[in-house]
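Note that one protein chain is taken out, while the other chains of the complex remain in position.
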Amino acid sequence: MKIGDCAKRISAQDAVNMIQNGDRLLVGGFGICGTPFTLIDVIAESDHARELTIISNNLGETGKGLGKLLISKHIKKAIGSYFTTNRDAVKAWNKGELEIELIPQGTLAEAIRAGGAGIAGFYTKTGVGTKLAEGKEEREFDGETYLFIRGIRAKIALIKADKADTMGNLVYAKTARNFNPMMATAADLVIAEVDDIVEAGMLDPEQIVTPHVYVDYIVQNDRYEKMGGEYVERGKH
Amino acid sequence: MKIGDCAKRISAQDAVNMIQNGDRLLVGGFGICGTPFTLIDVIAESDHARELTIISNNLGETGKGLGKLLISKHIKKAIGSYFTTNRDAVKAWNKGELEIELIPQGTLAEAIRAGGAGIAGFYTKTGVGTKLAEGKEEREFDGETYLFIRGIRAKIALIKADKADTMGNLVYAKTARNFNPMMATAADLVIAEVDDIVEAGMLDPEQIVTPHVYVDYIVQNDRYEKMGGEYVERGKH
Amino acid sequence: MLSAANIDPSFIKNRIAKRVAKELHAGSVVNLGIGIPSLIPNFLDSKSQVYLQSENGLLGMGPTPPKEQIDMDLISASKQPVTLGIGSSVFSSADSFAMIRGGHIDIAVMGALQISEKGEIANWSVPGKDILGVGGAMDLVASAQKIIIAMTHATKDHVPKIIQRLTYPMSGIRTADVIVTDKAVFKIKNDSFILEEMAADSSLDEIKRLTDAHFTVSKNLQTMLID
Partner (left out) sequence: MLSAANIDPSFIKNRIAKRVAKELHAGSVVNLGIGIPSLIPNFLDSKSQVYLQSENGLLGMGPTPPKEQIDMDLISASKQPVTLGIGSSVFSSADSFAMIRGGHIDIAVMGALQISEKGEIANWSVPGKDILGVGGAMDLVASAQKIIIAMTHATKDHVPKIIQRLTYPMSGIRTADVIVTDKAVFKIKNDSFILEEMAADSSLDEIKRLTDAHFTVSKNLQTMLID
């Protein structure tokens, strides 16, 4: 299959058009590492996809990545592990403009994996005895207390990979992998933003992290390029 | 670190000496694909490690891999998903010489992953309404019934990888990966049999499947070599 | 016309496999069980874009290799040597069943010992015999998006396998969607069996005789396409 014939490839605009007001989205990334920058920018420019619930470890950084959607007021609720360092998130929360649900990072990662793996829920020791355990079912196993956590799924996942092949197999760049592989499994519709698309057969079967079955659409990251190790907007450097 | 200086490397005999009568072992492999042949052969020849409980998808094949430990009468109980095709297992079971606990293959894989990942237990739809659900807790989520499954751990795991580096990082060969990566996480003592040992730094960080933290000892598979695509005993061909 | 008694078993099995192959549309991710389902790849065009998942940790299973290319580190769930198709990937058993359990397999094709008239599946154990193997059958029954049963219509002794109530242990509460036998194709909708196709060498009388279950005949009953 030639790269031009990649049936899963669509434009960022076509991808964002699939998002509707009030949707629940999984968005990959740790801070802004492994973030679908182009897709986020197109959401920020759109008006049909507001009141979003975003499940992501952070809301990017202040003014970057998902941070842009705070400024553009697209986010109603954020579910994740760490929002303190994004001062726009703190401000929006203080003004009552943003709901926040805090989940320990490992519990978040495992809950998304469970959501994609047909696991209704699981028991973890993380968080026992803390404020984040309030309202959660506790259960003892072998003399230790565990919390029950439900799997997490969303309607749409926006993830970021380094490369896709034309079938939709994905590989990631170093720690930009983070939450992306689990999110690829846990949504009804999965859109992968990638820096490069290669022909099917070019990726080593042993190195593929996300098999193509998980990926519905591929979007080329055409607004950002890596310069000096950082993603910068094309034409803005 | 030079290969000769690999601190984790021990002989198969020294590895097997760590196993005690009545121990509970995780053993990698699907049939005889991805099986620690050398370690199993040394157990078969030993007399201090009988009455074993073996957790493995199968008991190898008749007379091969774990099948040898049936002939040498080292196994008291087998926990796995499919024993029908090993006629020695069927015979031993009929004679009351072998206990068998049957677990659906996916539930087995997930339970071992849970055991290694600090997950006390999880809910799966697999097996609901069947004989294998008898005695298991049922619970409804979103109108569907799930079974509760506890995580599985063992004292020792014997796994098979293709290559180790001198630190103990592992990569696997194609479908010989199967249960090995999860088993590497779910035992107090993990012994990895490998075909090759390479210097640390030779394996791509993105391609390592089992990080060294999981591996206590490395044993070179020195009794078998691959000939015509199959593992055959050295000197017996 | 051939009478059933004269048809050799491999002819029957291949007929079933051939008919099931037509149900596998381009782009679908399919898990094939042991037995008759394992014959299906022989009837898939190499350009069919049907992606075969093998539960031991492989997506994109290619055909059986020639003898000199056999690598027993690369096998199917039936433990037969296979190859890596273009765009294939390998992964652990945990990741493989995460894929299955998570509902990412479009179609599972499996054999069966019995099917109830509601579509309940018995395909792992025979009462009174040893219960020593289940494999991935229950995971696939519980979680594949669509289940196609590929089996002979009756036993060698002409005992119906499609029956009112299962007498063998069932494999899960999920029911089958399509049943393909050497005599007929049934679809199951809202817990009821509908005869959609009939083999040219069979008859409604024969199918009724060999089926101990209620079924309706589709208004659009077709001749089973087997070539």
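Per-chain numbering from 1; labels A, B and C assigned in written order.
Heads up, the rule we're going with is that a contact is a pair of C-beta atoms (placed from the backbone, for glycine too) under 8 Å apart; a residue touches a chain by one contact, two chains touch by 3 or more.
Everything numeric here is computed off the predicted structure, so don't read it as measured data.
Of the chains on view, those touched by the hidden chain across the whole complex are A, B.
Considering the full assembly, A:110 is the residue among A:41, A:110 or A:206 that touches the omitted chain. Only one residue in the set B:18, B:200 or B:232 touches the chain that does not appear here, and it is B:200.
Considering the whole complex, the residue from B:12, B:54 or B:117 that touches the absent chain is B:117. Against the chain not displayed here, chain B makes contact via residues 113, 116-119, 165-167, 169, 185-186, 200-201, 203, 205-206, 208, 211-214.
Those residues of chain A that touch the chain absent from the view are 30-34, 57, 81-85, 89-90, 93-94, 100, 102-110, 112-113, 124-132, 145, 162, 173-182, 209, 228-231.
Just so we're on the same page, only the chains that are shown with their structure count from here on.
Inter-chain centre distance (chain A to chain B, centres taken as mean C-alpha positions): 34 Å. Taken residue by residue, chain A touches two or more other chains at 117-119, 205-206, whereas all remaining positions touch fewer.
For chain C, the set of residues touching two or more other chains reads 84, 90-91, 97-98, 100-101, 142-143.
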